[in-house]
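A protein chain is absent from this complex, but the other protein chains hold their places.
Per-chain residue numbering starts at 1, and chain names A and B are given in the order in which the chains are listed.
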Amino acid sequence: MNKQTRASSKTTDFDRLNRDWYIDKAVQILVFIGGISAIVFIIGIFIFITKEGMGFLLGDFSFKEFFLSPNWRPTSENKATYGILALIAGTASVTGLAMLVAIPFSLGTAIFIAEFATGKTREFLKITVELLAAIPSVVWGFIGLAIMNPLIIDIFDVPVGLNVLNAGIILGLMAAPIMTSIAEDALKAVPDRYREAAEALGATRWQVIYKVVLPAAKNGLLGAVLLGVGRGFGETMAVLMATGHAINIPGSVFDSVRALTATIAAELGETAVGSPHYKALFTIGISLFLITFVINLIADLVVRGVKKG
Amino acid sequence: MFEASPINLKNLTRQKIFRFLLGSMTATLILPVALILGTLIVKGAPVISFDFLFTSPTNGMTAGGIFPALLGTILLVLVALLASVPLGVAAAIYLSEYAPDNWFTRAINLAIINLAGVPSIVHALFGLGAFVLFFRFGTSILAASLTLAVMTLPVVIVATRESLQAVPMAFREACWNMGATRWQTIRRIVLPNAVTGILTGVILEVSRTSGETAPIMFTGAVFFLPFLPQGVFDQTMALSLHLFVVSTQVPEMPEAVPYGVALVLIGMVLLMNSASIALRMYLRGKKKW
Partner (left out) sequence: MVGSNAVNEDRSLVKDGTEQSPVKLGVENLSIHYETGPALQNVSFDIRKNEIFGIIGPANAGKTSFLKAINRMDMFNPGMKIDGKITFDGTDISKVRNVYGLRSRIGVVFPLPVGLPLSVYDNVALAPRLAGLKNKAELNVIVERCLTRAALWDEVKDRLNSLGSMLSGGQQQRLTIARALSQDPELLMLDEFSIAVDPVTTMRIEDVLKELKNEITIILVTNLVQQARRLADRTAFFLEGQCVDVAVTEDLFTGEVSDQRTRDYVEGRFG
C-alpha cells in the first residue's frame, strides 16, 4: 500500500483543531446570524413603528375616540380629530367584497387544477396562476383607475366608478391567485392512497373530492383563506388608487371609501416628523402590524394542525 | 368492464356538472385578467419606443421618456439584492442545515411568515423610522433598498431553503462519514446542487422588488428628479412610483403615457417570473440522481 498520505499528514493526534474546524465554526456563527435576522427584523419593525407612534399612544388621544369615531380630520385648523372607524369600515368593506369574489373562485380553481386538470392543461394553469400572482399592486391600482372605473360608470350608470365595488373586484383578482396556489398545495398534500381507497370503493372523482379530499384538506384551505384575508387587508397601492379615497362609512358598493393602508400612503408624505398627525399614522401602522400578525399566526396554527392530523 | 348502473350514471352526470362548473370558475378567474393585459398591451405598446425607454420625462412628465425611473428601479433592486441575498441564503442554510427542531426554529419560521405577511405600508413605516431617521441614511436609495430587502427577504429564504432540502440527506451523510465538516459538505455537495434553485428564488425576488411601491414612497423614491442619482445616498425615481404619479398626480396627462409605463413595469415583472419558472422547469428535467 502506498503510504504517502498517512505518513505525512496523519499523526495520532487527530484531535488537533485545524483550519477547517475553525472555518466550520465561523460559518456556523455567520449562518446563525442570518437565521435570526428574520426574528430581529420582525421585532425591529414592531419597535420602530411603536417608537414613532408612541407619543400619540401615550398622550393626546383616547383609545375610544381613535377606534370608535368616524371623524378623521387630522389637518383641521381649530380641532384635529383622529378617528379611524370610517377607515376601518373602508378596509373591511373592500376586503369583505374581495373575499366574496376571491374565496369561491380561488377554491374552485384550486380544486379544478389539483383534481381535474391533467398534463399540459394543468401545467399551463399553474403557471398562469403563478404569473397572475406576480402582477404588482400599483399595476392593479392603475387597472382599477383606467379600466374598471369607466366600465363601472358605464354598466351601473353611477357618477363615480372608484368605489367599494371597483377596489373589491381588483383586490379579489389580486388575492385569488395566491389563495389558489396555497389551496392547491393543501389539496396536493392529501395522500393519493386516500383517493385510491375511495376510488376502489367505486366512488366517482367528484365524490372522492367532496367526501375525502376536501375534509382532509380543510385546514390547509382555511389557511389559504386566512392568508388571502391578510393579504387583502394589508394591500396598499391598489386600494389607494381604486377606492375613490373618500372618508366614508359605505352604505352601498357604489360608495367611495378610504382604507387604513391607503391613508398612511396618502398622508405620510405631507406630515412633519413627530407631529400628532405623523404619530397617528404610525398608530394605524401599529394596528395593521398587530392585526396581520394575529391573522398570520392563526393561519400558521391552522395549517400546522393539518400536518399533525 | 362492468355495466354502468343507474346510480353510477347519476353520479357521473353530477361529476361532469361539477367539472364544468369548476372549469368555468377557473376560466372566469383567468380570462378577465387576460383581457386586461390585452388592453394594456394595445393601449401601451404604441408609446413604447427607444426614446421612451432611454430619455428623461419632459413637460411636467406629460412627454418624454421614463429613463430615470427605469434606472432608479434597477438601482433599487440591485442594492436590495446585495443586502438580502447573502442574508437570505445564510438564513436558509442555517434553517436547512443547522437548525434543531425546537421552539426557537419554529419562532424563526413564524417570523419569516410574518415578514412576508406584514403589509407593505408597514414596511414603509419601518423603513422610515429605522433607515431614514434612526440610522440617518435620509430618504435615499440605500434606505429604500434596505426596506425592500427586509420585505423580500422571505422570498430568498423560502426558495433557498427549498432547494437545499431537495438535496437528499444521504449525500450529506456520505460526506460526513468521510470526515468532511458541515461547511465542507455544504460547499462541495449541497450548494452546487442547489444553486439553480437559489437562482430561481433570486429572480423571483427581483420581480417582487421591482414592482413594490409603498415601501419606497417615503424612504427614497420621489415623484420627479431633474437629474440622475449619483450614489446610494441620493434619492431616485422608480418605475412603480412613476406609474402611480403619472396616473394620479399629473393633470392633463395623455392617456397613453401611464399605459406605456404600466406595460413596461408589468413586462419587466412577468419576464422575470417567466425566467424563474423556465429555470425551474429546466431544473426539473435535468435530474442528477
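By our rule, a contact is a pair of C-beta atoms (placed from the backbone, for glycine too) under 8 Å apart; a residue touches a chain by one contact, two chains touch by 3 or more.
Everything numeric here is computed off the predicted structure, so don't read it as measured data.
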Residue of B:Leu35, B:Ala174 or B:Val195 in touch with the missing chain, whole complex considered: B:Ala174
Residues of chain A in contact with the chain not shown: 1-6, 9-10, 12-18, 20-21, 24
Positions on chain B contacted by the hidden chain, ascending: 100-101, 170-181, 184, 188-189, 193, 288-289
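Everything below uses one rule, namely that only the chains that are shown with their structure count from here on.
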Length of the line joining the C-alpha centres of chain A and chain B, rounded to whole Å: 14
Residues of chain B that touch chain A when the two form their complex: 8, 11-12, 14-15, 18-19, 21-23, 25-26, 28-30, 32-33, 36, 39-40, 86-95, 97-99, 107-108, 110-115, 117-126, 128-130, 133-134, 150, 153-154, 157, 181-184, 186, 207-208, 210-214, 217-218, 240-241, 243-244, 247-248, 255, 258-259, 262, 265-266, 269-270, 273-274, 277
Footprint of chain B on chain A - complex, ascending: 20-21, 23-24, 27-28, 30-39, 41-42, 44-45, 48-49, 51-52, 104-106, 108-109, 111-113, 116, 125, 127-132, 134-139, 141-143, 145-147, 173, 176-177, 180, 202-207, 209, 227, 230-231, 233-237, 241, 261, 264-265, 268-269, 273, 281-282, 285, 288-289, 292-293, 295-297, 299-300
